[in-house]
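With one protein chain removed, the remaining protein chains of the complex are shown where they sit.
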Amino acid sequence: MRETKQKNARKRKAGRRHPLATVALIVIGLGLTGGAYATFNATGSSADATTSSASDVTAGKQLFQANCASCHGIEAQGTDAAPSLIGVGAAAVDFQVGTGRMPMAMSGPQAEQKPAQFSQKETDQLAAYVASLGPGPSIPLRDVTDGNGDAAKGAELFRVNCAMCHNVAGAGGALTEGKYAPPLTGVTGKHIYEAMVTGPQNMPVFNDRNITPEGKRDIITYLQFIQANPSPGGFELGSLGPVAEGLFIWIFGLGSIVALTVWITAKSN
Amino acid sequence: MTATTAAETTAKKRSFTAAASNYIDERTSISGVVKEFGRKIFPDHWSFLLGEIALYSFIVILITGTFLTFFFQASQAEVIYHGSWVPLKGIQMSAAMNSTLNISFDIRGGLLVRQIHHWAALLFVASIGLHMLRIFFTGAFRKPRELNWVIGFTLFVLAMAEGFTGYSLPDDLLSGNGLRIIDGLIKGIPVVGTWISFLLFGGEFPGTAIVGRLYTLHILLLPALVVAFIALHLVFVVVHKHTQYAGPGRTQQNVSGFPILPVYAAKAGGFFFIVFGVVALMASLFTINPIWLYGPYDPSPVSAGTQPDWYIGFADGMLRLIPPHWEFVWLDRTWSWNIIVPVLILVVFLVVVAIYPFVEAWVTGDKREHHILDRPRNQATRTAIGAAGVTFYGTMWAAASSDLIATHFKLTMEGVIHTLQFTLILGPIVAYFITKRICIALQKKDRSVALHGYESGRIVKLPGGEFIEVHEQLDEYERWRLVSYDTYQPLMLRPNSRGKITFVNRLRAGMSRWLFEDRLEPITKGEIESGHGHH
Partner (left out) sequence: MAQDDNGGTEITPAASSAVDHRPGDAGTAVIVQDAVENPGFPPHRARITDKDPRKQRRAERTIYTLFYLSIVGSIWAIAAYIAFPIESGKISDLRISTLAIGLGMTLALLAIGFGAVHWAKALMVDKEGIDIRHPVQGTDETRERAVEIFQEADAESGFGRRTLIRNSLIGALVAFPLPAIVLFRGLGPMNEDPVKLLSHTMWKKGMRLTRDPSGTPIRASDVTLGSVFHVIPEGLNDKEDALDQKAKAAVLLMRLEPKDLHPSPDRKSWAYDGIVAYSKICTHVGCPVALYEQQTHHLLCPCHQSQFDITHEARVIFGPANRPLPQLPIEVDADGYLVAQSDFHEPVGPSFWERH
C-alpha cells in the first residue's frame, strides 16, 4: 500500500539526484488513491464484496481511531506521516493488518511482516470501515484463493510476472535501497491474492485485466503446490540457487572431505 | 575352514595369479611397470590429497555423465512437456529441457545421478582451487614443476569451461539467462564481438543451435582435453616424484613415505570411494539445480537471485562492480568499457596466476631443483601476495551474490556494491600487509622456539627471589622442522659488463627487494649452541 510513501520519499531525498521526483512522489501519494481506484473499479474488481454490516463499520471506525488515526488521520484522509486510505479497499486492510505489516512498528525501508496485532474479526471490522470510505478492491472469495486451479498455467504466469522479484521458488529477493520482495512461503492464498490486487508498497498492482482472477488463482495453486510437495531432490538449501550450492560445496562438501584427508594421512595409534 | 584347506586354497590361488600374471606379462611386458612403480614412494600428508579429490570427482563426473548422455537430447526443438512434474505440464519447451525433466522425474535414479553429476562438478572445480592454493602457498610450483603448474592451471580453466557448458545444457530459465549474459559479454568485445556472438549462437540469440554446440564441447572436446591434461599432469608427478615437507631425514635428494603397493594404493583407492560416497550422500540429501522450478528458457522472465555456479561467480561479480556509464561511442564505434575492463581484469588476474612461477624463478635466479616444500610463513611476501590474490578473488566472488548479501544481512544492495568496490582495491592491500606481518611474527616465534625452546608454563622461583618461566628445549627432530628453509637475499643492483644498469635489471632488483627485503636470517649451528648455553 502507500502507507509508507511519504516517509520513504523524505528519507530518500538526500540520495536522489532529481528533487522533482520527491515532490512527484508526495503528490502521487496524496492524489493517487481516489482516482486510481475509480479507474481500477471501472475495469472490474475480482471478487464480490463480502457483505459487511453497519455494526462492523462502526466497530472498525472505533478501532481505526484508536490504533491507526495517529498516522492516517482521524478520517483516514492521510497525514504527512502516512497516506490516505480512502479508496484502498478492504483487501488492502486485510493484507496489511492481517500480515502484521500495519500498524508499523518502526519506520524502515519498508513495512515488515510480523505477527498480526489484531484478530481476524477486528481486521474484518477495520476493513469494513475502510471499505465504507470509498470503492476499492474487496477481500477475495474463497473460490479464487483455494489453490484448486491449474499449477502449470500459474507457474508460467508466476515466472513472467512475479519471479523476477520473488524468485522462481518464491524465496524472495532484493530490491533497491534496502527494500526487498518477501518470501512467499507460508503466505496464505488470500493474502497473496490481496497483494496482487492492491500492490502493497513497491509491488506493482496486478489488476484483473492484467492477470485474470483465474490467473491469480492458478498462481496461488502453483505456490501451494511447491510448498505442499517437498523438493524431490532433497533439502532445498533455502531455494537460493547456485550461491547456496556453492557455499555448501565449499563448507560442507569440501570441508568434510578435507577433514577425512586428515584422518587418512594421520599416523595410526 | 581348517588350516590345511586354507593353505591349499591359497596355494591354488597363488598359482592362478601367477599364471595370469605370466600370461599378461608375456604379451605386455607389464612386469617392468610393476617393478618400476609398484614400490614407488609417496609421502603422506593430508594436503597432498587435494589434487586427488579433483581427480576422483572427475571420474565420478565421467561415470555419471555417461549415464546422463543416454537420456539427454541436445536439441532445442520445441516440444510440449507431458511428464510427471505438474507445474510444467502442457508447457512448451525445448527437447533438451524436456529430456532433463524426464531424467529427473521419470527415470528411476535419474535425479540422483543428475545430482551426483552436478555436485561432483562443483566439487571438481572447488578441489582444483584448493589444490592450487596449496601448491602456491608451499612453493611446490618451483623448478622443476613450473610446467606442471601451467598444466594444472589449464585444467582449472578447462574445468570452469566444462562446468559452464554443462550448466547451460538443460536450457532452463537460469542457465538461459546465464547464456544471455555471455552473449551480452561477447557482444561488448571490440571489433569481433558481434560476429563471435552471431557465429556462436548460429544467428541471433538464443537461436536453436547453442545447446547442441555446447553439448559437443561438453561431452567430447573438453573432456578429451581434460583427460589428456590430467594424464600429462600425472606423468609429471611421477617424473618429478612428489614433493615433501621439511622434516628430519628428508632432503632434496630423497622422498620418504609409503610405497604404492600396498599402503598407498589402499589409501588412495579407499579415498576414491570416500569422495564418491560423500558426493552420493550430498546428492541423496540436498537438491541441486532444481530446473523444474526454473522452468524452460524464455527471454522474457527472470528469477531474483540469478547467479552462475560458484566458479563463474568471480566473473559475474566483476561485471557487477563496474560503476555506471563506462561506455562511449568513439570513431563511430561503441566502446563498452563496462565489459572490456572486467574482462581485462579477469584475464590479467588469470595470466598472473599462470606465470607466477616463472616470475619468482627469474627474480631469485635460483636454478636448483626444489623438492622440499616451503612453510608459508617462511616466504612471507609470497604468502602475502597469495592472500592478496585470495582477497581479490573473494571480493569478486562475493559481488556475484550482492543481492543475497543485501537481503540476508538487511543491507542495501547499493551499499553492498559500494563496499565491495572499495574492498576490491583496498582489501588486497590490507590483506597483503596483515599477512606479511603475521608471517614474519611467526618466523620470529619459530626462531625463538628453536633457540630457546617453548614456554612450558611452569614458573620457578630462583634462589635470588626472581621468578622465571622454564623453557622446554625442543629435541633435534622438532627443531629441524623450524630451522630448515630456503631464504633469499635481495638482489644488489650492479652495472653489467658495459657499465650500464638496464631497465630489466632495475625491475628484477626492485622485485627482489620487494620479495626478500623483510626476512629473518636462518639459524646457524653456532647460534643454537650459544642459545643452549644461555639457559
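The chains carry the letters A and B, assigned in the order they are written, with residues numbered from 1 in each.
Everything that follows uses one rule, which is that a residue touches a chain if its C-beta (ideal position, glycine included) is under 8 Å from a C-beta of that chain, and two chains touch if they have at least 3 such contacts.
Note that the structure is predicted; figures quoted are calculated from it, not measured.
Considering the whole complex, the residue from B:Thr66, B:Ser456 or B:Gln489 that touches the absent chain is B:Gln489.
Check B:His45, B:His117 or B:Lys267 against the missing chain and you find that the one touching it is B:Lys267. Listed residues B:Phe276, B:Tyr294, B:Trp397 or B:Tyr432: the one in touch with the omitted chain is B:Phe276. Where subunit A meets the omitted chain, the residues involved are 2, 5, 8, 12, 17-18, 20-21, 24-25, 27-28, 31-32, 35-36, 39-40, 42-43, 156-157, 160-161, 164-165, 173, 175-177, 179, 199, 201-207, 209-210, 229-234, 263-264, 266-269.
Note that only the chains that are shown with their structure count from here on.
Centroid to centroid, with C-alpha atoms defining each point, subunit A and subunit B lie 43 Å apart. If you check the complex, the residues on subunit B that touch subunit A are 44-50, 53, 86-91, 104-105, 111, 115, 119, 122-123, 126-127, 130, 173-174, 267, 270-271, 274-275, 278-279, 282-290, 292-295, 298, 300-311, 313, 400-401, 403-404, 406-407, 410-415. Against subunit B, the residues of subunit A that register as touching in their complex are 109, 151-152, 154-156, 159-160, 163-169, 171-178, 180-181, 222, 225-226, 231-237, 239-243, 245-250, 252-254, 256-258, 260-262, 264-266.
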